[in-house]
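Report on the structure given below.
Every protein chain except one is present and positioned as in the full complex.
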Amino acid sequence: MARVETRQLTKQFGEGIAAVDGIDLVTADGEFLVLLGPSGCGKTTLLRMIGGLEQPTSGDILIGDQLVNHLPPRARQIAMVFQSYALYPHMSVYNNISFPLKAAKLNKAEQAQKVQWASSILGIDMLLDRKPRQLSGGQRQRVALARALVREPNVFLLDEPLSNLDAQRRASARDELQVFQHEIGTTTIYVTHDQVEAMGLGDRIAVINQGQVRQLGTPHDIYEDPADTFVATFVGSPPMNLVDDGTDLIGFRPEAIELVDQPEGYDSSSWLRLGLGDVREEYLGSEKLIYGEIEGTRVVARVAAHLSLPVAEGGSVPIAIGRSSLRLFDRESGLRRRPERPHVTSIAAEEAPA
Amino acid sequence: MSAPPVTEGRYMLDRERVLGPLFLLPAVVYILALVGFPLVLAVMYSFSNVTVGDPRIDEFVGLDNFRAIWDDRVFRGALRNTIVFTLISQVAVLILANLLALVLSADFHGKRLVRFLVLLPWTTPVALGVLGWFWMLDSVYSPIDWLLREAGLLGPDTPLGPARNMYWLAKTTLAQSAVIIVHIWRTLPLATVILLAGLTAIPQDIRDAADIDGAGFWRQLIYIRLPLLIPIMAVAMLFSIVFTFTDLTISLVLTRGGPVNDTQVLASWAYFKGIQGGDLAQGAAIALFLLPVMIAIAIAMLRLARRSGAEERD
Partner (left out) sequence: MATTSKASGSKGPGGYKTKRVFGRIALYFGATFFAMFAALPFLWMVLTMFKADSDLYEPNNNPFLYNDPPTLANLDLLWNDTSYRTFLLNTLIVAVSVVVITVIAVVPAAYSLTRLAGRWGESLGILIFLVYLVPPTLLFIPLTGVVADVGLQNSKWSMVLVYPTFTIPFCTWLLMGFFRGVPWDIEEQAMIDGYSRIGAIWRTVIPVSLPGILTVVIFSFTLTLHEFVYSLAFVQSTEEKTVSVGVFTELIRGDVYFWQALMAAAALVAFPVALLYNYFLDRFIAGFTLGAVKG
């Protein structure tokens, strides 16, 4: 069990572009930390530096309070699972899993015992004689995890291990992975671009863009209390609506929008009442998305599936947004403005229809 | 506070900076010591008076060796032969390789056998293959002569002369033609194989588009395939030229330099003078005449490599 810490960690490839730009990060012991961001944001480079596969340009990495910059991967007490699982094609599953134990010079009996232990936790003990090419995607993933587990490392590093699975498999794999990590309790750093995965798995999420951590917090914090427009729009699907009112960017989630059927239920101290123009609805089965326009900006509302629009497509409907759901962002920097402006009366001069 | 650079001796061999050059060392040492160094030596030899008996470079004689070989009629003949043989044979190879590549890119019965046979001249050791020609063109027992005799073209009162044999390897023009033909025979497979690789690399969609556009076989050939093949043709020809221009084996094994040195080429004459004759200095000087063409070819290939690399980066 160990904490992982990075101090001003930077990686520069060539001139100009820093893939990782001075990142400070501290994990808690045993936590499941997700590095979330779009492709090319630097999250994988960050993970590889922690693992020792890339040398940082500057900055420090500490694992278990020990400076590890100069140590090669094998000396860092870590295990890593690649997106491709990197199973050794010429070895059986058993030999794949026992591979790190051979490196650690354990004797045959010890190896067998640990392989048995790891493979039964992952539920693959009947596959030990097979070769990787005979396994399904999900099975390969579990072999990779068993191989990582068997070393009993201080830290797990996982690089998008679920992205090679098909969609159905992914949800159950996520569940299994979480159970697995809670049972084992090892500090885990997990890289993904899928915000659903991040929200579902992480104890905390580090949202990364262009080599910098935009926000580090629990899923709840990230979702309800985003630090800037990038975090606000990256997490949540459909993304947070942002409307420019001349002073700030006003943000509100699709589910924060309510269709007003009885105006009395929405008093203006708690609700911001607006008109949503040029509406179009999308029936998704579990919910309905309503697209419309506020002050020239296209927004999305998420409502219950059984609700229907009182007007035809292209028309306008009255809506209300809870004031506590509003988030304000600075127009230039995108950073969150706190405290919120005490009393936003409207976004435009437009009042809701009476 | 930034971490100190990797200095722990234990992990020295993990550093890419150390491992990379270390891995290259054996190959590079070999090349520098046994290719680079001899190249330099060759130049030095040509300006000295080394012999097989006394291979120490102790005296420099300026341009004496070059003057000596230039005055030699045989050398000038060898130089001329090298150029002429290469030119004629390679033009023929260029045309024939294109035809053969076309043939081999199609499917037909017995294709595998044909491919094996066609590649034989290249895949066999040169000296052994040429021995076959040597026997086939023998002055007394050539089966070709026999065929010609049976056809009434050879022998007394025939168009090809009163003799009962052609004396392929004993008459100047015939011997030179024979050498040229054997050169074609030997490098054709190499050029063809390279061209074939290029042909199969032409994407299928281009061919399909041409078919839909109504282009017939010849039209496709001339306007689409040939232009796309030009870079690979250049590569094939460059390889082929290298092997022909610098060849020693064919002239030696087939004709031993020809009737009265008429089929000597630079390489074989260098051998006669330098090794058999023992005059390493002159031999080196003769062989140096290979260098300009080699350098030109190397430059051409580097240009081609760079160009195809640059195109890929688009």
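As written, the chain order gives the labels A and B, with residue 1 at the start of each chain.
Note that in this section contacts are C-beta pairs under 8 Å (C-beta built on N, C-alpha and C of every residue); 3 or more make two chains touch, one makes a residue touch a chain.
Quantities reported herein were computed from a predicted structural model and do not represent experimental measurements.
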Touching the absent chain when the full complex is considered, from B:A78, B:L148, B:M237 or B:L288: B:L288
Absent-chain contact - pick from B:T124, B:T158 or B:S177: B:T124
Per the touch definition above, residue among B:L41, B:V61 or B:L94 touching the missing chain: B:L41
Touch list for chain B against the chain that is not drawn: 11, 13-14, 16, 19-24, 26-28, 30-31, 34-35, 37-39, 41-42, 45, 50, 52, 55, 96, 99-100, 102-108, 110-111, 113-121, 123-129, 131-133, 135-136, 140-141, 143, 146, 164, 185, 188-189, 193-194, 196-198, 200-203, 211, 214-220, 231-232, 235, 239, 242, 246-249, 252-253, 266-267, 270-271, 274-275, 280, 283-284, 287-288, 290-291, 294, 297-298, 301-302, 305, 308-309, 311-312
Interface with the undisplayed chain - residues on chain A: 51-53, 72-74, 78-80, 82, 84, 86-90, 99-100, 103-104, 147, 151
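Everything that follows uses one rule, which is that only the chains that are shown with their structure count from here on.
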Between chain A and chain B, centroid-to-centroid distance (C-alpha), Å: 61
Sites on chain B touched by chain A in the complex: 1-8, 11, 14
Chain A residues touching chain B - in the complex, by the definition given at the top: 7, 55-56, 58-60, 67, 69-72, 75
